[in-house]
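Data first, discussion second: the structure below is written as structure tokens.
Removed: one protein chain of the complex. Kept in place: all other protein chains.
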Amino acid sequence: MIVVMKPGATPQQVQHVVDLIREFGLREHVICGTDRTVVACIGDKRMVDKGAIETAAMVDRIVPILAPYKMASTEVKTDRSRIEIGPGRFPIGGTKVGVIAGPCAVENRDQLLRTADAVKAAGAIGLRAGAFKPRTSPYSFQGLGMEGLKILAEARQATGLAVVTEVVSVEQIPAVVECADVLQVGARNMQNYPLLDAVGRTRTPVLLKRGLSATLEEFLLAAEYILNGGNTQVILCERGIRTYEDYVRNTLPLASVPELNDKTHLPVLVDPSHGTGHAHLVPAMSRAAIAAGADGLIIEAHLDPEHAMSDGGQSITPAVLGELMPVLKRIAQAIGRDM
Amino acid sequence: MIVVMKPGATPQQVQHVVDLIREFGLREHVICGTDRTVVACIGDKRMVDKGAIETAAMVDRIVPILAPYKMASTEVKTDRSRIEIGPGRFPIGGTKVGVIAGPCAVENRDQLLRTADAVKAAGAIGLRAGAFKPRTSPYSFQGLGMEGLKILAEARQATGLAVVTEVVSVEQIPAVVECADVLQVGARNMQNYPLLDAVGRTRTPVLLKRGLSATLEEFLLAAEYILNGGNTQVILCERGIRTYEDYVRNTLPLASVPELNDKTHLPVLVDPSHGTGHAHLVPAMSRAAIAAGADGLIIEAHLDPEHAMSDGGQSITPAVLGELMPVLKRIAQAIGRDM
Amino acid sequence: MIVVMKPGATPQQVQHVVDLIREFGLREHVICGTDRTVVACIGDKRMVDKGAIETAAMVDRIVPILAPYKMASTEVKTDRSRIEIGPGRFPIGGTKVGVIAGPCAVENRDQLLRTADAVKAAGAIGLRAGAFKPRTSPYSFQGLGMEGLKILAEARQATGLAVVTEVVSVEQIPAVVECADVLQVGARNMQNYPLLDAVGRTRTPVLLKRGLSATLEEFLLAAEYILNGGNTQVILCERGIRTYEDYVRNTLPLASVPELNDKTHLPVLVDPSHGTGHAHLVPAMSRAAIAAGADGLIIEAHLDPEHAMSDGGQSITPAVLGELMPVLKRIAQAIGRDM
Partner (left out) sequence: MIVVMKPGATPQQVQHVVDLIREFGLREHVICGTDRTVVACIGDKRMVDKGAIETAAMVDRIVPILAPYKMASTEVKTDRSRIEIGPGRFPIGGTKVGVIAGPCAVENRDQLLRTADAVKAAGAIGLRAGAFKPRTSPYSFQGLGMEGLKILAEARQATGLAVVTEVVSVEQIPAVVECADVLQVGARNMQNYPLLDAVGRTRTPVLLKRGLSATLEEFLLAAEYILNGGNTQVILCERGIRTYEDYVRNTLPLASVPELNDKTHLPVLVDPSHGTGHAHLVPAMSRAAIAAGADGLIIEAHLDPEHAMSDGGQSITPAVLGELMPVLKRIAQAIGRDM
């Protein structure tokens, strides 16, 4: 952390900042520049409220230097994490990229089992579907709940696909752990700390989605909550961010993939469905995500999008998925991976 | 809802859309324009997944017309809601504007009681302070928990101020309801639906903060969850949104105040502390918020910001608050209100 | 500027950075922290391409410390600039706030003269109207051009109001300087450097609008171009920025007003018309801007907004302006200013 003083700060004012820094258990390094003085702070700043120093007289601003996450960082763990999911123990974060597909929500038993078969036939290694749906409107379909979980368990048994499903509250976790291979923490819950703590106490892989307007640092700090709880199996998922763009539901900023690959050892999936909001954009962004270096994709697929109970507009059919898969495989191979 | 067809859509493709619309229980109205055909849908669209229709052949896009919230809307309830808070039953949403102030967190008994006295002396009608703190980093101070609640109860008794404090999980609600006059749902939890449902089942006023990048429609739909649960005492709080601006923690978009006053009968407070992130910007934005028509303010105030355990950089002192209050009163009077 | 090295950088890699820094004519200060080394650079960095150092081996990132503008900064000129405009030499940046009002475009002689009379009667000190209109679509009304300038000159003569009008290209400047008291550089041209250079060579006051997504630093650097050309009469204008918000044309971030008052000696106006895009939001945001400390307002006013040739939706009538003015005056007085 660097404390930047305003021009004209007196030696007493600089000393006051130095005193504060020492009080916080840090050491200081005062640098007198041509226009102003800056004070560099050395030591562990994670427990310090940096803002507090900002209110000292003639302090201009505080510039943080060190990212406050540790366990998620490549600085602490340099080898990449590989997280095996599902009955088939598919390794997310290895050489092979994997595709997880399925409907937004479990709508009924028949729909889910048929979709599971179809996405498996297309080459998916996992099945996604929500039993508990967090919906923006209280009047929208909220999911089948426990009934949905049972159907998911049946689909897993029938297909051997890894089941990925969302948890929206702490109490659901024990039931979901029974039926699912991966606990999804949705974008709206990325900073729901009691939920992060709770999934951190399980030993089930967690798919953590980036918040709607989260920075990468906030995203990694959310992962840090889970890692800090003892659960090392965290898969990150880029699903788009909110910007001024109006032709998409979210803007999919794929540069986060190589940047996260730099900053963290955790694997990174991309969700091109929420990342665009429109089925016609999903194939192109799926291809781009693999080319950018994503460890896999999570795609919304529905047998009959026109009649989907949620997210129909961004769901592709298993048929479209089937045509996309060989293209994705060739792209993976083009960058030295496989599928 | 308007379904916009692509140019060149055939009569059969338009008819297919009409069939879908009817299937959803709506009536259609087909309009053939010079360049393209649009289909207007009439009926209650709240339960319809609009996206689904988007996937029909030759549909360009769906334009929603009606806001999906009802109970929060001035279309349903035209008289303004007035929500009385605290032992003094101060009416938020009446002619008078009220200021709620206090530290980010309850740090200890002495700090809180002295701060409560100081903000009361300055003219505040409520005391804010967190016992449970949602923090971006797992290494930051997380609040005193139940111990903090007891101190808050004591401060209320001593001063008569309305106590506003945050709930971050469903299980805390019974304890918080005992000690607090207003349950705060924080920005990060604006779309934590189990939490919204749970505060909706209480009969304690709720202060709902706008999410970090929520639209006003999403904000009002979050309020709708609470109203839908039977709790009519919802106070909205604009606390700034995330934009590309880098000199502030958040961008405070005050036009939301008159716009919300148009769209909803619920009262609106402004939080200039999170709304800027810097103490030196708080007085100006407090003044602006009142001038824009806010029903009050919620301000972070700390006796010694340099030593605050959290949010020090955005906390003003009670002394600064004391100087600000008469200015705010004059502005309130300038627009026909009072303080 | 601070160069942050990655953890594990070798002494040779740090030395290489030090060599680069010296090559750029700067002095270095190496600080070895607990986790990583940072190198602080001392000297005038304005001509250095900071990015270049970022590509050196094991450099993590570059943190700029000093704002690259000089002449616009309160660090260089501490007394506030006051810029007198129009026949009446109204001082923008003094104790009194001033309101400039008028239609988006000069539509015809009668419209402009009648509007000028009406806004003067309401208490405005300046008249705004465009003769050259930069329009997003090539099919929209592009302004009356030279004919419009003549009408503006006539309105100035008739009313004594200061005339503010936009220049969109270098060649127009001589003609506009003849007819106008203030040259407006629009938001879309904030980084049109040949235009900034050219208005910097005049001695006519310039109203510089903030770009659609400009940072305050970029805004002040644009002002610096003008100041650097020798024209010290620059008035800044906050007109809203582009964000994800969809109920407004732009988000009006009023915290820029106190922040600019801190960072620069130049006066700051606010444009609540473009800043919101909707007439019903203009009065509230006009009040808020004055309360936040703006030196004045520039408001779109039209005698018959339903028939305006451009920006009708965000234009208030002179009658609404007339009702607003005494409220603004009371707010100005509430904060120790006047009108």
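Miscellaneous remarks
Order of writing sets the chain letters: A, B and C. Residues in each chain are counted from 1.
Assume contacts are C-beta pairs under 8 Å (C-beta built on N, C-alpha and C of every residue); 3 or more make two chains touch, one makes a residue touch a chain.
Just so it is clear, the structure is predicted and the values come from calculations on it, not from any experiment.
Remark: the absent chain touches shown chains A, B, C in the intact complex.
In the complete complex, the residue from A:Ile65, A:Val97 or A:Met285 that touches the missing chain is A:Met285. When the missing chain is restored to the complex, the residue among A:Ala72, A:Leu127 or A:Val257 that touches it is A:Val257. Taking the complete complex into account, residues 20, 46-47, 49-56, 62, 68-69, 134-141, 168-170, 188-189, 191-194, 211-213, 218, 221, 224-225, 228, 242, 277-279, 305-315 of chain C touch the chain not shown.
Take chain B: the residues that touch the chain left off the picture are 2, 4, 7, 29, 31, 33-36, 38, 40, 42-44, 63, 65-66, 75, 242-244, 246.
Mapped onto chain A, the interface with the missing chain covers residues 213, 215-216, 241, 243-248, 251-259, 262, 275-276, 280-281, 283-285, 287-293, 327, 330-331, 333-335.
What we mean here is this: only the chains that are shown with their structure count from here on.
Averaging Cα coordinates per chain places chain B and chain C 31 Å apart.
Per-chain CA centroids place chain A at a distance of 38 Å from chain C. Separating the centre of chain A from that of chain B, both taken as means of CA atoms, is a distance of 26 Å. Counting partner chains per residue, chain A has residues 242 touching two or more of them.
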